[in-house]
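Accompanying notes for the structure given below.
So, chain A:
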Amino acid sequence: MFAVEDLSAAYGPVKALNGVSFTAERGQVTAVLGANGAGKTTLLRTVSGLVRSTKGSVKLDGKDITRTATEKLTSYGLSHVPEGRGVIAELTVVENLRLGGLHRATGSEPMSIERVFELFPRLGERREATAHMLSGGERQMLVIGRALMARPTVLLLDEPSLGLAPRVVAQIFDLLRGLVQTEELTVVLVEQNARSALSIADHGVVLNLGKVVASAPAAELAADEQLRHAYLGF
Partner candidate 1 sequence: MQQFLDTTLGGLVLGAVYAAFALALCLIWRSTRIVNFAQAAMAMVTTYIALSLINVDVPYWVAFLAAIAAGFVLGAVIERVIIRPVEGKAELNAVILTLGLFMVLHGLTALVFGVQHRGFPAPVSTNAMTVGDTSIGITPFGILTIVVVAVVMAGLVVLFRFTDLGLRMRASAFNGEVSRLLGVRVGRMLTLGWALAAAVGAVAGMLIAGGDLVNPAFMDPFVIYGFIAAVLGGLDSPIGSVIGGLILGLSLSYVTGYVGEHLAPLVALGILMLVLLVRPSGLFAAAAARRV
Partner candidate 2 sequence: MKLTERLRSLTRPVRSVPLARHLLVGLIAFLVVAAIIGSSSQYLQTRYAEMAFFAIAAGGLTVLTGLSGQLSLGHGALMAVGAYAATLVLERTGGETLADVFVALLVAIAVCAVVGVIVGVPAARLHGPYIAGATLTLAVAVPRLANQWEFLGGEQGLQVPVPRAAELPVWIQDLVWFFTAAEIDQYSFLAYLGWFLLILAFVALANLSRSRIGRRWRAVRDDDVSAELAGIHLGRARVVAFTVSAMCAGLAGGLMAMNVRLTAPGAFTITLSLTLLAAVVLGGLGSLTGALIGAGVLAFLPHFATDLGESAGLSATQAAEVTPVVYGLVLMLVILLAPAGIVGSLRMFLARSSLGQTKEKTT
């Protein structure tokens, strides 16, 4: 179980996160929703230690990982997938994947690159291509595949739908849903595209101005018309 308790962070005088708490269960997709600037990306960056938290804690299976160095998190089984531009553009597809497998969760079996290519056949066709040659959808597949190489138990995904065509988004979300079941993952899915996210999520957390304004099963959130209008834009 992945739990965030009372987490706060600030950019100078601006409070970007203000006491955010939620839990994400194993084998489930937890969607974190909200408008631009609601603090979604800051939440992930704070969890990863890229932004320093001012208050609160992050727990992974009961273990406090709040102040852990960013570099160590993959060995604890936590992988943060930055949004699609997070491929290392100068490296090839295979090199990006190799890099992902170098610092695995402690005690885990290595994952073969071929397995990633089974999940994302499109990447297998372009294995020697330099990442900057890939399309947006391919890049998104690459960053997810790269994160899987580290054998994570918790996957933090930042806006995987950003800039992608609806058909591609559906494809990636389907894959993700499948992965959650086969790999027993805990997925925290940060999304602005609330409709698509809620369609695969089990649980939803809505942020506004750095605070949690709603936390409920995904179906319930999708049914709450007032909430949808106010915060989710559909």
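Following the convention adopted for this analysis, a residue touches a chain if its C-beta (ideal position, glycine included) is under 8 Å from a C-beta of that chain, and two chains touch if they have at least 3 such contacts; residues count from 1.
Selection criteria: all candidates are chains of the complex that A comes from, given by their letters.
All figures in this text were calculated on a predicted structure; none of them were measured in a lab.
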Touching chain A here (same complex, options 1 or 2) is candidate 1
The residues of chain A that touch candidate 1 in their complex are 48, 50, 70-75, 79-80, 82, 86-91, 95, 98-100, 102-103, 146, 150
